[in-house]
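Shown here: the complex without one of its protein chains, the others still in place.
On to chain A.
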């Protein structure tokens, strides 16, 4: 009950946009949002007070909370000096108060960072999958534009981007594609892109000027490390076009496509992107590992974060998360009710997309903080 109240409170602030700015950092120094989160009588306060009790928390967090209390006490005492008769003393107090406030902001930020649970997968590479949805050719055209957007976003973030498969439609659209993305915090940024993206516009293919609504789906699968996921080789069946016949020097085939089936789950992946068969096998294996891993994570995530609204990884793949409204030149993310204007710039995959991603990240951070606080109350 209590936790749902708190969640609602934070969401209310978000809806008002109070917690949204600035986008570039998780918590701005001395911003209203930080102060609101730490307002006296708020959930954060009661949480920190509990920390003062017999230490059950991590020592770092308890220490930060302790320092916060001390600093605030110090601030209150210094503030009394502002009424002193001695002018020099008053000036000294003013200086002291400023530095005290700075310190407090830093401490609050530190507490927040300590409270945001980092996910096991945040640092991992990922596989991005795009699939066109309802809307026929128009949906495929939009999927191709989205693919280009993410490719440019990867360039913008200086990530490594490798196309794993690409199935276009006849008129330049895209039915399905996947790519491997790697780089600092790639998954941490990209995980909020998973879900259904909706486009509203007059398609190029439309002759009567009517507006259409089409969709496409994005899935973001973290790439497991060797430790995250172990696959038994005996559970795999590897299929190639060379399977029949003598093989080796007896045949010269150019079809290097590889399909891998994971027998216990029936999950299968394939690759024909490369001319080298062993490279195709490596890529198919990469995709298979990502699929199996995200299945495993989904199970865990469902257990752990049932309350959380924002999508993480593949959770809620079927939920509509964003609308691209061309006549209004607007991109709206439904999860945080944030709208950005200038679709063309947004689809360049540069600062506007990044701004939205940062907002989503912050929102998720605040949600998880509220969750942590309520769990521990």
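Throughout what follows, a residue touches a chain if its C-beta (ideal position, glycine included) is under 8 Å from a C-beta of that chain, and two chains touch if they have at least 3 such contacts; residues count from 1.
Operating definition for what follows: contacts and distances are computed from a predicted model.
Visitor: Assuming one chain is omitted from the figure, identify its UniProt name from "Rab GDP dissociation inhibitor", "peptide chain release factor N(5)-glutamine methyltransferase", "F-actin-capping protein subunit beta" or "Nuclear pore complex protein Nup85".
Guide: Missing chain, UniProt protein name: "peptide chain release factor N(5)-glutamine methyltransferase".
Visitor: Considering the complete complex, identify which of A:105, A:121, A:215 or A:277 is in touch with the unshown chain.
Guide: If we include the chain that is not displayed, A:277 is the one touching it.
Visitor: Can you tell me which of A:39, A:211 or A:238 touches the chain that was removed from the display?
Guide: In the full complex, the listed residue that touches the missing chain is A:238.
Visitor: Which of these, A:253, A:296 or A:339, touches the one chain of the complex that we don't see?
Guide: Going through A:253, A:296 or A:339 one by one, A:253 is the residue touching the chain not shown.
Visitor: Spell out, residue by residue, where the missing chain touches chain A.
Guide: 144, 163, 165-166, 168-174, 238, 240, 242-243, 246-256, 272-279, 281
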